[in-house]
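One protein chain omitted, others in place.
For chain A:
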Amino acid sequence: MMRQAGDWARRAPLLPALVFMIIVTQLPFLVTIVVSFMDWNAYYPDERGFAGVDNFRRVLTDANTRNAIWVTILLTAGVVLISLVLGLMIALLLDRKFRGRGVVRTMMITPFLVVPVAAALLWKHALYNPTYGLFNGVLTWLFGDNAPQPDWISNQPLWSIIFALVWQWTPFMMLILLAGLQSRPLDVIEAAGIDGANQWEIFRYMTLPHLRQYLELSALLGSIYVVQNFDAVFTITSGGLGTANLPYTIYQTFYTAHDYGRASAAGVIVVIGTIVIATLALRSVSTLFKEEGR
């Protein structure tokens, strides 16, 4: 009896947060699952009813959805991998002592502290714009009046989004990896240097294995955020030119087309996909590194 009371006393401070999270995040998802089996379009309220797996069949056979799945994969993998590699290189550059290191670090962080919508507007209008954007302005500077003036977004819509996001996410990767680098046991590395290991060997056999968990962590966290990206797709291309990812497609199905059943089915599929990929990615990444370390 006493022990039970003690358990509840321990649980008491946790409960408000836990109950709040269950109500606000889990309950809506249960409703999503229910609606995903329903025929429900706000434009045709009379036809509401049970639809079985129709929504899932329609979503999975729809060319738009398949394209959206593909775009989501490309966008997430592209942004995460490129920012991870860039972030690692910059973290290595900043891991040395040099004049102005603090200033360079602050400059590096700045892109991450621009509101995502503002960053997307900046890239779309101030940098990519074919007539007055900075990129084509620099081309005119360099090559005169006959300089090529490409329409960046129309020519490479997906890459335009990827680059804008890489600019924002590289600082994030860099910060985590820099923290990882600075937690290396320095005496061991110095000893390796004295024993005749060169820079590459130290990096390959000591730094990289140490960084493994930091690389995994930043890749996982980066993927969680980028896979859900809505702001950049919405602002830069409005999902046009084949750049609609899953969050944007679901937003459109629900907000513009008012097809609630179908939007919910797509939502359920996204959640299942996220769970599968997160589990698989984590597992394959760790085995990859284990094999490398052997």
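Quick notes on this one:
We take it that a contact is a pair of C-beta atoms (placed from the backbone, for glycine too) under 8 Å apart; a residue touches a chain by one contact, two chains touch by 3 or more; residues count from 1.
Keep this in mind: contacts and distances are computed from a predicted model.
Remark: of the listed names "Transketolase", "Carbohydrate ABC transporter permease", "5'-nucleotidase" or "NADH-quinone oxidoreductase subunit J", the one matching the undisplayed chain in UniProt is "Carbohydrate ABC transporter permease".
Among the residues A:44, A:70 or A:141, only A:141 touches the chain that is left out of the figure. If you put the hidden chain back, the residue from A:60, A:73, A:114 or A:197 that touches it is A:114. For chain A, the residues touching the chain absent from view are 7, 9-14, 16-18, 20-21, 24-29, 31-32, 35, 90, 93-94, 96, 98-101, 103-119, 121-123, 125-127, 129, 131-132, 134, 136-138, 140-141, 167, 170-172, 175-176, 178-180, 183, 214, 217-218, 221, 224, 227-228, 230-231, 234-235, 246-247, 250-251, 254-255, 260, 263-264, 267-268, 270-271, 274-275, 278.
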